[in-house]
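Attaching a single structure in structure tokens format; questions to follow.
As you look at this complex, bear in mind that one protein chain is not there, while each of the others sits in place.
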Amino acid sequence: MPAFKLAQIAERIGGKLSGDPGIEIDGVAQIDKAGKGKITFLANPKYKQALQNSRASAVIVDQKTEITTSIPFILVPDAYYGFLQTFLLFNPAKKILEDGIHASAVVHDSANISADAAIGANVYIGAGVMVGSKTQIFPNCVILDDSKIGDDSILYPSVTIRENCSIGDRVVIHNGAVIGSDGFGFAFHEGKYHKIPQVGKVVIEDNVEIGANTTIDRATMGETIIKKGVKLDNLIQIAHNCIIDENTVIAAQTGISGSTSVGKNVVIAGQVGLVGHIKIGDGVQLGAQSGVTKDIPDGEIYFGYPARPVMHTKRIEAVVNNLPDLIKRIRRLEKEIAELKDRRSEVSGK
Amino acid sequence: MPAFKLAQIAERIGGKLSGDPGIEIDGVAQIDKAGKGKITFLANPKYKQALQNSRASAVIVDQKTEITTSIPFILVPDAYYGFLQTFLLFNPAKKILEDGIHASAVVHDSANISADAAIGANVYIGAGVMVGSKTQIFPNCVILDDSKIGDDSILYPSVTIRENCSIGDRVVIHNGAVIGSDGFGFAFHEGKYHKIPQVGKVVIEDNVEIGANTTIDRATMGETIIKKGVKLDNLIQIAHNCIIDENTVIAAQTGISGSTSVGKNVVIAGQVGLVGHIKIGDGVQLGAQSGVTKDIPDGEIYFGYPARPVMHTKRIEAVVNNLPDLIKRIRRLEKEIAELKDRRSEVSGK
Partner (left out) sequence: MPAFKLAQIAERIGGKLSGDPGIEIDGVAQIDKAGKGKITFLANPKYKQALQNSRASAVIVDQKTEITTSIPFILVPDAYYGFLQTFLLFNPAKKILEDGIHASAVVHDSANISADAAIGANVYIGAGVMVGSKTQIFPNCVILDDSKIGDDSILYPSVTIRENCSIGDRVVIHNGAVIGSDGFGFAFHEGKYHKIPQVGKVVIEDNVEIGANTTIDRATMGETIIKKGVKLDNLIQIAHNCIIDENTVIAAQTGISGSTSVGKNVVIAGQVGLVGHIKIGDGVQLGAQSGVTKDIPDGEIYFGYPARPVMHTKRIEAVVNNLPDLIKRIRRLEKEIAELKDRRSEVSGK
């Protein structure tokens, strides 16, 4: 591990240092685990107390957060991002694969592999495939005919890409992810399902990350599109002809049905399900395990099964939680009314 | 792309042509994207309006649908199926793999590979495996000892099949799907779980399609069976000893627990969960994200968590949606009764 003076770190992350600039820092650590020589961060004010007990040698603090601490600190506009920059300082990207094409890889003569790309063992690359500069393809990946991968991308082991798909620059695809499998489309005719050929493709734009064992189906016709900066977690299903717009983040095990479009800057939690042919607006947030059956306008926060505006779902949940009491209140009401009716009869003499 | 006269298409799909038989058609397209030279289809009457604005050169129309259009059309009994046939005309199945066994594939001497099968790069085929005529096995697939694959089947990249499983004819298995992994069975004894060997197998019958990264576990004893014509989407879990009967369709991320049987012609939406040891009747339909805990008789439509008959679930949902109002109504009732009791006391003088 390299070491840096605190002043060097402050300069690198554009922060204002308070404390001894000459302190030597040799690594980063979580607030409760950091010891001597380590720098930590305080982004969430609720960890202020933990900072009192921290043995870190320095801390990166959000300038919005008021702190009193004897630990040297660096003030930055965004402590989490400042920490990320520091983290990168101590953890520069490691290259595991050697450049060039491994002897055991099978690469079609017509493929166009950049000279500084790295192609691992037992990789298969089909006819007409293009692989860009500095892209790393780990062992046992498969890329079928005419697919294109841009520059500086990483395909971890056993990623498989069907024919004629397009992957941008700086894309990271984790182990076992599948790009371009057939969409799930059948015509029911005379008691049987007949497969509809899926002749479209998948387009993955720049700076996308795709989690392990996630599956993205090719379009029936046209394109399934994952736009710039989208981050997909593990075991997600993206069906044919979906469009996921820029900088949207989707957590693990969520499934999006065919032809649904998701806007920009959307945040979808884990295990959410979206039906097909709907439109989720920009900036929407969807809570975990929600079931979405309708269009959602820009900027809304939805949650629940079925998904409803989050405040409505929370009000419903509060009532549901008390339903066993509610039923008692209704029984009491029924009894009281019965009594009132009896007494009324007495009073009126009816 | 090939081109056909409209009359040729009408004849091929058995439809009645209205319009110039000599119009040249060079491809198929969606109703809103079709331009000159393209044929589209109208199966769902709600797209009638879209047809008015379509620039397609022809349209395949369901004979049940009444239309008035200046676009030449072909009437057929089932427009979607007619479109599928036309689609196939313009998109004949493409062969990507070359016949024969790739030099890098590892095939056991005792395996029996049909001479016209195609075995891709880095494939492993174990002892006693049989691969039928015209079957294509894409790069990096693994088929362990004594498994059998029929004719005209396709295993896309990285499909893995454990020992002693049986795959029929015209089966399509997408990237990363797993056939024959151990069932999840343990005996709890003296504080630990002891593995129960899973010595059964998986049988996949003819015309089945299995989605990417779907997993089908082998039986503890006997067989896990996927019957003729079943279509499974991506990331589905089929546990040990399940039986999925003919022509059933299951959408992505659904999970079926051990020893559950699903009838014929069942439609299961995405992210549904079924507990073990239950029986789902023929023709049942299950809504998305349903949780099924009991047998369901033939022909029923169930939905919800827990799954209930769909009309019951919808009635419940309507009430649930208004629960915050309901609680107000109950509070008002309680107040009114309290007032009535007070007044009754006044009236009766008690």
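Note that the chains are named A and B in the order they appear, and that numbering of residues resets to 1 at the start of each chain.
Operating definition for what follows: a contact is a pair of C-beta atoms (placed from the backbone, for glycine too) under 8 Å apart; a residue touches a chain by one contact, two chains touch by 3 or more.
All values reported here derive from a predicted model rather than from experimental measurement.
Within the full complex, the residue among A:D62, A:D182 or A:E209 touching the omitted chain is A:E209.
Listed here are the chain A residues that touch the chain not shown: 28-30, 33, 78, 80-81, 83-84, 87-88, 91, 93, 96, 102, 104, 120-122, 138-140, 156-158, 172, 174-176, 207, 209, 211-213, 229, 231, 233-235, 247, 249, 251-253, 265, 270-271, 288-289, 305, 317, 320-321, 323-324, 326-327, 330, 333-334, 337, 340-341, 344, 347-348. In the full complex, chain B touches the omitted chain through residues 104, 106, 122, 124, 126, 140, 142, 144-145, 158, 160, 162-163, 176, 178, 181-182, 184, 186-187, 189, 191-197, 199, 213, 215, 217, 221-222, 235, 237, 239, 253, 255, 257, 271, 273, 275, 289, 291, 293, 305-306, 308, 312, 315-316, 319-320, 326, 329-330, 333, 336-337, 340, 343-344, 346-347.
We take it that only the chains that are shown with their structure count from here on.
We define each chain's centre as the mean of its Cα atoms; on that basis chain A and chain B are separated by 26 Å.
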